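Yeah, one chain of the complex is gone here, protein chain that is, but the others are all in their spots.
Residue numbering begins at 1 within each chain, and the chains themselves are lettered A and B in the order written.
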Amino acid sequence: MRGTSVAPRVAMTAFVVLLVVIPWIAPPFWVTLGNYIGLYSIVALGLVLLTGVAGQTSFGQAAFVGLGAYTSAWLTTHAAWSPWLTLPAALVLTAAMALALGFITLRMKGHYLPLATIAWGIALYLTFGNLDWLGGHTGMSGIPALSIGGFGLRSERRYYALIWAVALAALWASRNLLDSRPGRALRAMKGGLEMAEAFGVDGARLKTVAFVYAALLACVSGWLYAHLQRFVNPTPFGINQGIEYLFMAVIGGAASVWGAVVGAALITVLKEVLQDVLPALLGRSGNFEIVVFGIVMIVLLQFARDGVWPWLARLAPTRRAGTVPAASPLPSRQADRPRHAALLAVRGVRKTFGGLVAVDDLSFEIRPGEILGLIGPNGAGKSTTFGLISGSLRLSGGEILFRGRSIGSLTPYEIAKLGIGRTFQHVRLLGYMSVLDNVALGAYLRGRAGVLRASLRLDRAEEARTRAVAARAIERTGLRTHMFDEAGSLPLGTQRIVEVARALAADPVLLLLDEPAAGLRFLEKKALADLLRGLRSEGMTILLVEHDMEFVMGLTDRLVVMDFGEKLAEGEPDAVRQNPAVLEAYLGGT
Amino acid sequence: MSGQRAGGVAPILEVERLCVSYGKVPALRDVTLEVAVGSVVTVIGPNGAGKTTLLAAIAGLLPSRGTLRCFGEPVANSPVEARVQRGLVLVPEKRELFATMSVVDNLRLGAFVRRRNGGASAALADVYARFPRLAERRGQLAGTLSGGERQMLALGRALMARPRLLLLDEPSLGLAPVIVREIFEIIASLRASGVAILLVEQNARAALQVADYGYVLETGECVLEGRAAALSDDPRVIASYLGHGKAFQA
Partner (left out) sequence: MDLSIAALLAQDGITNGAIYALLALAIVLVFTVTRVIWIPSGEFLSYGTLTLAGLQLGKAPGTVGLLVALAIVAGIVEVASSWRRGELARLPWRLLLWVGIPLAIALVLARAAPLHWPFPLQVMLTLAAVTAMGPLQYRIVYQPLADASVLVLLIVSVAVHFVLTGLGLWFFGAEGSRTPAFSDASLQAGAVVFSAQSLLVVLASLLLIGVLYLFFGTTLYGKALRATAVNRIGARLVGISPSFAGTLTFALAALLCAFSGVLIGPITTVYYDSGFLVSLKGFVGAIIGGLVSYPLAAAGALLVGLLESFSSFWASAFKEVIVFTLIIPVLLWRSLAAHHHEEDE
């Protein structure tokens, strides 16, 4: 799915040429600046993934940079390790630290990770400064220079090549990652966590992965820094530097990997200029540039939250369109389908919220291959029942069995793994992603590719098959013409159909639909009914929670009617329709 | 629309060509309606028709396009609080009570906009007279009330602001029939005391019985309107809820 326009390629080529040329034509000072921009870009890149994509953030990246630098500094000077061996050691140490921090904070709300990183950043900084064997506040010198097979990297120019080779490789890997199975799930973290979990994504785990990824990039930058300076002290790893890394990502534009480079360049150059100009202007010395950075951040977040990159990107517009390569679809998840009299059994289920009883002693079964309608007036407890079955709400009592197995205490992603697919009453699509990408997220559980394979682009065969699956689900639901449209640009009715397509891409055994016809027009409803009927003829079992009586009448095999959290009636649609109690529940008694 | 205008008195609420969208998705399209002084007007329609969106837009919780005049003045640009100050008060579908505060605190906060006018104690006595249950539970936390009591508290809290126009969103939602009847009696008595009401209801029969005029909303558009008595006999209203039973047969 590469852009078809040539402009981005030209811009990209120009950028790389500029990078290569700078060290040969520019004064040494520029090369130094270029080195720092490269080092900072690597750190900021991690924050783009963590903040802009996964919706988390960290003010403590400088501490991970320090961890990389100090690990290598100590091992090379005190234990005489080769610098090439200290890198893996530093990465392991950093990963362990980040894993521990992530494990503790990422199961909670978003603001605990950043707060923890502030505390941890300060604690680590003070530790560096207070441990004598790390050189205390004076630091450690005599760190060896890097060399590759006798080719020394002492000069700034040579080192420049190394830094930017690493930075570009990191950019390449991060872009690959975003355009992959784990990348789609990552992009869903921000604003779509509940939805992603319904398709088998373990949100806490994935956020931890993003945090570790960002920490590792910071560590690499620190390792490079130690062997560039050949001297380390605690100063560049303090909390203020950690905050500046985040500013780079946000000012550059945290939604794009290029934002990291733009932000790193802007902050580095601006800082250089301000440190020259401000003391002269103010007649006093001090780090007054932080006032300017702070004001820029505040104004930016008030008026242009996406940073600078989108403005630059507009200069070279891309059109996201393309074709789906032919590939055999991913393996089906239906192979072992044991026959149960009831695919899903709801037994004596009860749910209370505080003092309110939302569902009370509800029992019904869904038989394989049928469309069961769960209907009732507003507030009857239908959506609560749906939440209980899909795992987004916890049972207060009773049990729910799927293929004879109790699922009442499972999380949404565990339930998804068992083969239950769902849609959402309030459409949960990622509006800025294409329909194809949205639907492909549904096939998450049918793929295997992890972060490493995805970053190195070793997942292409599987990715092609995933796209084939998604494309087939889209075609089946009649949305072929919208395949590459932004999901957010479609009318509500169409978005609801995309929800169904995404659930189909998961190849579920049981499909749970939460008011799929709400807000649809007549013809759209008719198309949806035809689609569901087609699915049933292929053997799919469907639970349809609906309010619209007319819609369920000609479509469902059986109906369960709820009112006041209890079962009011159950049976064939026509019989239910004649039931006076149902009529009264719907139109209201007087 | 002119059907409910009586004797040239300007309506208390005029909504003209109101449009609301969520992102790029339209939720309301060109809805036009009005509420005459001292009348009860109901908006009915199936789920997802946009009824709650309509009330939220009138109350100012959602941005909208179109004309919105209340008490003869345009209010489209004023925030929720300013509309409450003028007497336009919403009782939302989710009640939105202060769960960890007592019943009496919830009620007193209802009179927040009138804090400089005084008379909160008198208003409180009025509410207790109307809802004796709330007087019994005055010290209890709102979060521990039953569904019916919560609805009463939500209504009581709204009345504390001494509204001239009350927007009621699904007041009977999830309530037992006995309590639904009680709620509708209260609506009738409010009307008698001169409060105009715009009522969004699922319970179409009860709503049309208490209302003077009604509108039927479907997929964000107003498809039918008329005097309440006429609407309750209109087969199209029943069809809008229950369907004809044949449209989606294979």
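The definition used in the following text is that contacts are C-beta pairs under 8 Å (C-beta built on N, C-alpha and C of every residue); 3 or more make two chains touch, one makes a residue touch a chain.
Every value quoted in this text rests on a predicted model; they were computed, and no experiment measured them.
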Inset, instruction - Write down which of B:I12, B:V25, B:V43 or B:A59 is the residue touching the left-out chain. - result: B:A59
Inset, instruction - Looking beyond the chains shown, say which of A:L115, A:V277 or A:A575 touches the absent one. - result: A:L115
Inset, instruction - Using the touch definition up top, pick the residue from A:A14, A:V273, A:V291 or A:L452 that touches the left-out chain. - result: A:V291
Legend entry - Absent-chain contact - pick from A:T77, A:T127, A:S147 or A:Q229: A:T127
Legend entry - Those residues of chain B which, in the complete complex, touch the missing chain: 59, 61, 77, 79-81, 84-85, 89-90, 92, 96-101, 105, 108-110, 112-113, 115, 157-158, 160-161
Legend entry - Residue numbers in chain A that touch the chain omitted from display: 51, 55-57, 59, 101, 104-105, 107-112, 114-116, 118-120, 122-123, 126-127, 130, 240, 243, 246-247, 250, 282, 284, 286-291, 293-295, 297-298, 301-302, 305, 353, 393-394
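What we mean here is this: only the chains that are shown with their structure count from here on.
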Inset, instruction - Averaged over CA atoms, how far is the centre of chain A from the centre of chain B? Could you give it in whole Å? - result: 40
Legend entry - Parts of chain A lying in touch with chain B, wherever the complex brings them together: 354-356, 377-380, 431, 488-489, 491-492, 495, 515, 518-522, 525-526, 529-530, 533, 547-551, 553-555, 564, 574, 577, 583, 586-590
Legend entry - In the complex with chain A, residue positions of chain B that touch it: 23-27, 46-50, 99, 143-147, 150, 170, 172-177, 180, 201-207, 209, 219-220, 238-239, 241-250
